[in-house]
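Yeah, one chain of the complex is gone here, protein chain that is, but the others are all in their spots.
After this line comes chain A, so read on.
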Amino acid sequence: MTLGAVAITLFAMIEAGLTRNGEMPASLFVYAVLFGGLAMLAHVFIRYFAPWSDPLLLPLATLLNGLGIAMLWRLFEATGDTEQGSAQDQLILTAASMAVFAALVFFLKEPRTLQRYPYIMALAAVVLLLTPLLPIVGTSINGARQWVDLGFTSLQPSEFAKIALVVFLAGYMVTKRDVLALASRQVKIGPLKVLDLPRARDLAPMAAMWGFCIIVLVILMNDLGTALMLFGTFLAMIYVATHRSNWLVIGLTAFFGACALIYPFVSHFRVRMVTWLDAFRPDVFCTDEAMADPESFCQTAGNSQQLVQGLFAMAEGGMTGAGLGGGKPGFVPEVQNDFIFVAFGEELGLAGCMVMLMAMALLVERGMRIALASKELFIKMFASGISFLIAFQTFVVIGGVTRVIPMTGATIPFVAKGGSALLSSWVMLALLMRMSNNARKPAPQAIQDEGATQVISR
């Protein structure tokens, strides 16, 4: 299956090359050897070191990663425009990410050991999230302050912070789940029970989470995507831990309440909402006429060009798409980042989009299965948290570019250009595979044969 994923990637590159330049991509051999070799190595590695892990995970990740490389190749190399990046960079980053993936699978034999350090993880997450605010190293790109410039490369620490945060939440909630689930005060209106309110002190972690998301991420860093993702994952995990919907009610109320409250004061938040709701208004799209009007919306802030051009690209794709290399993704500004999905929409059409979303969904659902299959609470929390993170991140990004929700700016796991995102995706995959391996590992044979003896397995 992994071979199949590699073959699809190479075939995609050949198609793009033929359509764009009328010839086979000159560097195809390099890609075939490197990407194919890497994937095969990873496959063999898994066979050897995590033999019981879910067999679907690696091929799915390879497919998504490979399609991402093929699309970036088509966007940059095939057009000769490598200023914005190149597929080779992405290939090298993939290699590095796979190395980290292998190392994690190899060294982190028992992911549950992470349970021991919830507060260190929390601290790490906060520090990582805050580093872009530091002077000198912290940089803003396209208005969002979420990068750290290391000189030779820039990192997006929030990509790693979210993993650390899942570890923390899993560890913390496993310890506190009974308190969180049971200790509550009933709110009654007359004889009617309306809501179970958690005790004030149990609300503290949620309050901290909420405050952090709103104040730091939204107001200071203009990082709506991360805020939404982190808070969503937090709610999902607290729901898994407590199985109580009142936490969701409280969380959602607090989150949307805060959004409503800061709406008048935080201009970039307002801009996102307006470009989402009124994307086709002339002054939001910034037509020539609107540009000439000094009073219009586009004089003060961003515009909906990217969003609308993205929708036009999707529309151009239709059912089967223009074929890789046959579309005009150059119409969409910054298409290589979060809008890479519309490039797939244009060139692979509805059919291609569906395949990609299915692959994503499958990946997520296999992750959820790991959570179900595991017997340890921490692993259950951890696996479901990571799976949901992948699902929610995909939803936030693709929903943003297809105008389901406001655009927030995050990356599609495995597919989009960028080192941090790719690396964190492979880290998540490594964690899932290791947990999957441990959950599915059969109990030692010798003991099982002893009949009546009770086996206590992990």
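Methods note: a residue touches a chain if its C-beta (ideal position, glycine included) is under 8 Å from a C-beta of that chain, and two chains touch if they have at least 3 such contacts; residues count from 1.
What we mean here is this: contacts and distances are computed from a predicted model.
One chain of this complex is left out of the view, and of "Pyruvate flavodoxin/ferredoxin oxidoreductase domain protein", "Peptidoglycan glycosyltransferase", "Hydrogenase" or "Carbohydrate ABC transporter permease", the protein name its UniProt record gives is "Peptidoglycan glycosyltransferase".
Touch with the chain that is not drawn comes from one residue among A:58, A:335 or A:398, which is A:398. Touch with the chain omitted from the figure is made, among A:10, A:67, A:364 or A:410, by A:364. In the complete complex, the hidden chain is touched by one of A:180, A:240, A:254 or A:340, namely A:240. When the full complex is taken into account, the listed residue touching the unshown chain is A:308, out of A:167, A:308 or A:335. Within chain A, the residues in touch with the undisplayed chain are 236, 239-243, 280, 285, 287-289, 292, 308, 311-312, 314-319, 328, 331, 345, 349-350, 353-354, 357, 360-361, 364-365, 368-369, 371-372, 377, 380-381, 384, 387-388, 391-392, 394-395, 398-399, 402-404.
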